[in-house]
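Here the structure comes first, spelled out in structure tokens, and everything after it is commentary.
Complex shown without one protein chain; remaining protein chains in place.
So, chain A:
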Amino acid sequence: MGVEQEKSAVYGHMFSTVVPGDVTGEAVVHELADMDLVTKLHYLRAVYYFSQSEVVDGLAITDLKRPMFPWLNVLYPLAGRIRRAEAGRPFIKCNDCGLRIVEASCSKTLEEWLDAEDDPRWGSLVPEKILGPELPFSPLVYIQFTRFKCGGMAIGYSWSHVLGDAASATNCINLWGDFLNGNDPPTKPFQLSNMQNTAQDYAPQKAPASVKQVEIANDCWLFPNACKMATHSFKVTETELDKVQKGQKLQFELIAALFWLCLSRIQSGKELKLATICRHGTQAKCSDMLSNNIRTSTVKLDSSAASVGLFRLANLIVEQDMDELESVEQLVDRNSGKPDFLLYGANLTFVDMRGINLFGLELKGQKPVKVDLSIDGVGDEGAVLVLPCPQRSDVTVMVILPEDQIPKLRRVLDSEFGIA
């Protein structure tokens, strides 16, 4: 199935806007921290699939929109727009401009859609929009509601990474679910104020290897890839994990090492010696902060990953886990936030997202049957996201790589490790 066919299966797009119910106030500003600015070229795209039921099909668009108004009263920065300070540093002006809502229909049934060939299927269910070229008029968040033939719904969620990390994004959408279900509003308000220590306090650091400075034209916040990127998700079940782990307890590190190994094998020309590891700073599930709380570190190898063994690689990932936060902040602050940086894909990036509450969105008690999460705007080196599964012991691995690498990767993983 080609991408174009997938795209035409989704039709009847209608765009509207949802704003906070109450006036946020004049000149309310949400400052962007240094870590936020490092991630500004990235976008989180998530799709939640809900199967056909009376509950889901009985929810009209007004029922879906109505809880968003009190929701945005709590999370008003989501409804804001990017502005630049005089020095050039971006910030969010909380002017109640709102989120963009898209309504669409699909000519396939949910089952047909999920059974179909992987890859671009989620692409037409979530608006692939970016910030820019007119930053003051670009919404930060898009939500798309797609109704399938014969019932069922997909909720596509596009989130600008500059607002917060995957934990913040999923916590926000789960809060919308809470409002929809009529649960009590949160007793503890979301922590929206974002300023962390200024980098002037730190001793001079050398530039972090995980972040690369790039040149972006025209205020269009998307990194122009040299080649077309594609995605694929792999499910790693408990049994397959056990086969790999052989009793060791380094789940994320082993998976990262496994993929690193396979990728270095298929990329015969390049020697993948450098990789970035991203973890979330706090315990993601309890986090009620709107921020980018990512700890980055870099793993440097002396020789190609293919020559290093799986367990040796995994141990290296554990050992070289140094926090680069201070050096990242210094890098951003030195230039008063003006330049553009790339985090995911500057080097081959492995992101540990197992702690996020990915399946926490419920519609009147009904949980999604599947959730896809990916990142747009990843650099040419690619990224590997390790996501949780409803079954705690399994993980889903979403890879974002240049298009031609994916079939080769699939073959290697299938043949050597039985992962599909």
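Keep this in mind: a residue touches a chain if its C-beta (ideal position, glycine included) is under 8 Å from a C-beta of that chain, and two chains touch if they have at least 3 such contacts; residues count from 1.
In this text, contacts and distances are computed from a predicted model.
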item	value
Candidate names "3'-5'-exoribonuclease", "3-ketoacyl-CoA synthase", "SSX family member 2 interacting protein" or "N-acetyltransferase domain-containing protein"; UniProt protein name, chain not shown	"3-ketoacyl-CoA synthase"
Hidden partner chain, touching residue among A:16, A:225, A:239 or A:391	A:16
Which residue of A:10, A:47 or A:97 touches the chain not shown here	A:97
Touching residue (missing chain; options A:30, A:45, A:65 or A:212)	A:65
Interface with the unshown chain - residue positions in chain A	14-19, 21-23, 62, 65-66, 69, 81, 95-98, 137
